[in-house]
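For reference, the structure I am asking about is given below.
Right after this comes chain A.
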Amino acid sequence: MQFLSVIVLPLLAFMVAVLFLGLSRKITARIQRRYGPPLYQPVIDVVKLFTQEENISHGPVFDLGVMLALGGSVAIVLFIPVGGMLGLSSSGDLLVVIYLMLLPPLGMALAAGASANPNASIGVSRKLILALAYEVPFLLAILAVMIYGKTTSLMEATQSQQSSVLAWGLFRLPLSALATFLILPAMIGMRPFDMVTAPQEIASGPLVEFGGKYLAIASLQSALHLYIVIALFVNLFLGGGANAGTFLAKVLVVFVAVLLINAVYPRFRMDQGLRFCWKWPGLLALVGLIIAMVSRG
Partner candidate 1 sequence: MTRIDKTTTAAEKSRELEMFFGPQHVGMVGNFGIILTVEGDTVVKARANPGYLHRGFEKLMEYRTYAQNFPLVCRLNVMDPDPNEALYAMAVEDLAGLEVPERAQYIRTIMLELSRMASHLLWMWAYGNMIGFDTFAQWAMGDREYIIDLFETLTGGRIYHTYIWPGGVRRDLPPGFAEKTFEALEHIETMLPDYDNLFFNNRIFADRTKGIAVLDRDEAVALGVTGTNLRATGSRTDVRKDEPYAAYADLDFEVPTMEDGDSYSRAIVIRMEIEESISLIRQALNRIPDGPAWRKTPNPFKWNVPPGETYVKVESARGEAGFYMVSDGSDRPYRAHLRSPSYPTGIIVLEELLKGASLADVGHIMLSLNIAAPEIDR
Partner candidate 2 sequence: MIEVEEQQKNKIAANFENGEVTLPRKGRLVVTISKESLCSLLLFLKMDGFEHLSLISCVDWLGEGELELVYHLWSYQKKIHAMVKTRIDRESPHFLSIIPLFRHAQTYEREIYEMFGVRFEGNRRLIPFLLDNWQGAPPMRKDFDLRKYVKEKFDVEERAE
């Protein structure tokens, strides 16, 4: 069973991720009073990107960096339980996930650095600063979950919430859940925190020199990342899911909520984003952590 889920989980994640891309374009279009592209438009895009030929090469580091990012994301997917499917998750996997989540940005940073474009290097520095901004509340919130559940296993943290709705992390640790929800756009890179890829400022930032199959891999990776972040949120605070169906339904709800925020806010400047992340989610997560520590003695 576990062997099978190692194959099924990444496939499922890819499918959901591509569906998310299509859905996000369709929903955004409807908010903007447009009809929008067909739901399978991302598939067409990715197919097209894979068949395009670049006329130049950016060197081996560029190729490796992109693969590292995608590989890192696939590795994280294996550790995230979807309903009953557990993948590789075992005790201590929450720590593994936290560390693995550093891999994709690192890979993108390597590739963007190798592309030698000033826009890309500014984008990478913004990405790192933004990571600094959201890592603090995120780690505090995860610490609260770990202390409250007395576990470092994502699987156990999820399963302990499945007894009833009130057992969800959202109701047990409301402040930590709120803090994590507030930084979700920053982790995904959606507005108001899309300054990393801001096309109007730095011409899509790290992706500026990406074309053809590199862009295809990069967009798949970013879609996977979107799925990972939301799935992690669902697992930590919304009780995961008894089966894959309920789990994916919850993921979809959170995704649409993030998308609506994306549609009605402009973009922060870098320093404002940093200040916001540390001020509100940071404070909430800290208080949440203290509450968790007090309630568990």
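Everything below uses one rule, namely that contacts are C-beta pairs under 8 Å (C-beta built on N, C-alpha and C of every residue); 3 or more make two chains touch, one makes a residue touch a chain; residues count from 1.
On how the list was made: all candidates are chains of the complex that A comes from, given by their letters.
Since we're looking at a predicted model, the values are computed, not measured.
Q: For chain A in this complex, which listed candidate touches it: 1 or 2?
A: It is 1 that touches chain A.
Q: Using the touch definition from the top, list the residues of chain A that touch candidate 1 in their complex.
A: 28, 31-34, 118-119, 121-122, 191-192, 194-195, 198-204, 263-272
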